[in-house]
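Note sheet for the following structure.
The other protein chains are all here in position, but one chain of the complex has been omitted.
Moving on, here comes chain A:
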Amino acid sequence: MSQVFSFHGGIHPPENKKQSTRAPIGKAPLPKQLVLPMQQHIGGPADPLVKVGDSVLKGQLIAEPIGRISAAVHAPTSGKVVDIAHYPIPHASGLSGECVVIETDGEDRWIEHEGIADYKAIERAQLTEHIRASGISGMGGAGFPTDVKLHLGDNHIVNTLIINAAECEPYITADDMLMRERPHEIIGGIEIIAHLLRPSHILIGIEDNKTNAIHALEAAVKHCDLNIDIIVVPTKYPSGGERQLIKLLTDIEVPAGKIPADIGIVCQNVGTTSAVYRAVHKGEPLISRIVTVTGDAVRHPKNLEVLLGTPFSSLLEACDLRPEALSRLVMGGPMMGVTVDNDRIPVIKTTNCLIAATKQEMPPAPPAQACIRCGMCEQACPADLLPQQLYWFSKGREFDKAKHHNLFDCIECGACAYVCPSNIPLVQYYRFAKSEIRTEEREQQKADHARERFEARQARLDREAAEKEAKRKARAAEAAKAQEARKAAAAKPKEEAAATATAAPDIKQLKTAAAVARTKLKKAQKAFDEAAAGNSEGLAELEQALNEARLKAEEAEKALSAGSPAPAEGGDAELKQLKVAAAVARTKLKKAQDALKNAEDKGLEGIDKLRATVEALEQKADEAQKAFDAAQPADAAAKQESAPKETPAKAEPAAEPALDAKALKQQVSIMRTKLKKAETALEAAESDEERSSLQADVDDLKKRFDEATEAFNKVEKAKMDAAAQAGIDLKQLRIDAAMAKAAITKGERALKKAEADDERAQIEQELVAAQAKSDELHKTLSQYD
């Protein structure tokens, strides 16, 4: 026989078991109504399959399990379903739950059922499924669905199967009587469970106060092929606690926060093994159980085989209740059971005992006195906690400290409260603290989540604002440069104009410019690729998307060029190329920006590199644009000479260029606004789908914008020519004007956003300067427009 180890603490409350073991297991009378809660186990409640008015047979499935951890419910006898509604259920909370009510017909007619002839011949999974279909859940304590535990063999190595026959709580004798009267069922059930889990040891842990049961089991084990050790442990509460029993039998402690299966141990209660036996060998689902009905308020305490759903009142009646003596009705044992305030509550799969106690038996607790820190609770605690400290912390709402003192390892066994000389309801304090901590944690989680989201959003907004600010500054600097250039140009306007006019045919120069722009673009591309490579994973997708988009952009550009009138001259081809290059650069820039933003949102690495790339690209794009711009007027002048009336949108005579130009300009500006809006929408877009559809819109708009711009530019050329003669670089002027205007708008917007006063003042200053510049430019411009 194996060695018995010990666990810390424990108590020896009066057993009070003798009363109910004098008579053999009786049969409870068939009540008129059975109330079957849909949740008699841990996990999800079962789902009723019957309707009110349905006739059911004994053993018929009336509710199926929902989800992995759930158990089926069967009709305990034949009859009719009369109600499906909420009724009080046996639960510590005293709440009600959904129940199926069956009116019994007294015939007790079985549905056709059949056991499995040779369970070893069928698949294990099938056998487990059969047990699941029989609605078996743990009958000792919590009521964990048994099939789930039987599946533990799939992903855990189960070394040891422990059959819990300790039954350490006072009063309860249901398992004791079961072992005395039906040991073969228990051993048969163990055989089935062992077949499923294939453990190397099987241990039955039983307390030494159950001599008869030990003898009966020993006799039954002799006929069994399995190597089963019956280990008799000293009577001490709570040796039947799963973790305590494991420590007693194996000297192993289940690590905190783990389940026994994690250390290769599975525990089953004796009642459960017998239910498994019946289900497999006889095909009977779990419809009845043995309940100890005891307490001084019943005249004939005994164990009864009870159909599930039988109300407590009918059991008490069967044992001759003295209603006048009853002061407390406890479901379960005196240490961990719960009081019920209603005797119509039904028996469920986990109901092992019903104590009808008199006032003398369970006197109301005397008023609690101060904790004198005597440490008796500590000596009794089976979980090696410091109950007095936990009490102190729970009472003072110092939940952090309570948690640190391992409050959550408390199994609420009540040993500490039992021994406390000051009669402090310690367990109540722990329950309170636990629920309080759980609520707090839930709220904390929610708050954390919200805070994280808020912070992420805030960070993004900040970043975007910073980016915009940077862009604005860059543009302002450029505008300033351009202005200077213009001034320089204005100094020798005639010369310049002449040069512009005559430089037109200098295609060689243009070509060089184009080549330079292309090289630059290539370099930019390479830089981006490098950046992309640097950021290994998530970017791969991004890059792909980028390439696709780029292809699309190029196609669009090509289509555009095909759609627009053929260039009149070689110079135009160059120009086109430049323009395409510029557009591509722009698209790339945009993509890179998107990618950057995306990457930032995702918090990927290599963001810095990517950002540098974007900046480089930005520069390149600007350069390309400038090269294009520089080439355009010259080319335009050349074109003007060869094909003066080239206007794709409207073939208006060149006689009225001014009017035409205005309309075109308006169109261009409309297109630009639209494009801007679409781009903003794109940036704001969150989901990828939204983004891609918006992207398409943007591309489309861009195309149209480019078309409009082109048309406008063509008309403009004529004017520019005239202006050139007047000695003023009209185009430059106009660009400047537009830029000044943009600067003003920007400034205004910034002003609106700016919070700090000094920031505001600065922006205001800038704004005034921009305004002045804009006015001046417009005045000059209006002379020619």
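Here is the rule we use: a residue touches a chain if its C-beta (ideal position, glycine included) is under 8 Å from a C-beta of that chain, and two chains touch if they have at least 3 such contacts; residues count from 1.
Methods note: contacts and distances are computed from a predicted model.
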Name per UniProt, for the chain absent here [options: "histidine kinase", "ABC transporter permease subunit", "Catalase-related peroxidase" or "Ion-translocating oxidoreductase complex subunit D"]:
"Ion-translocating oxidoreductase complex subunit D"
Listed residues A:Pro29, A:Gly44 or A:Pro425, member touching the removed chain:
A:Pro425
Which listed residue, A:Pro90, A:Gly271, A:Gly309 or A:Pro382, touches the chain dropped from view?
A:Pro382
Among A:Pro170, A:Gly240 or A:Pro346, which one is in touch with the chain left out?
A:Pro170
Extract the touching residues of chain A with respect to the undisplayed chain.
7-8, 11, 13-14, 94, 170, 243, 247, 253-258, 323, 326-330, 332, 334-343, 355, 357, 362, 364-367, 369-376, 378-379, 382-386, 388-389, 400-401, 403-406, 408-409, 412, 414, 417-423, 425, 427-428, 431
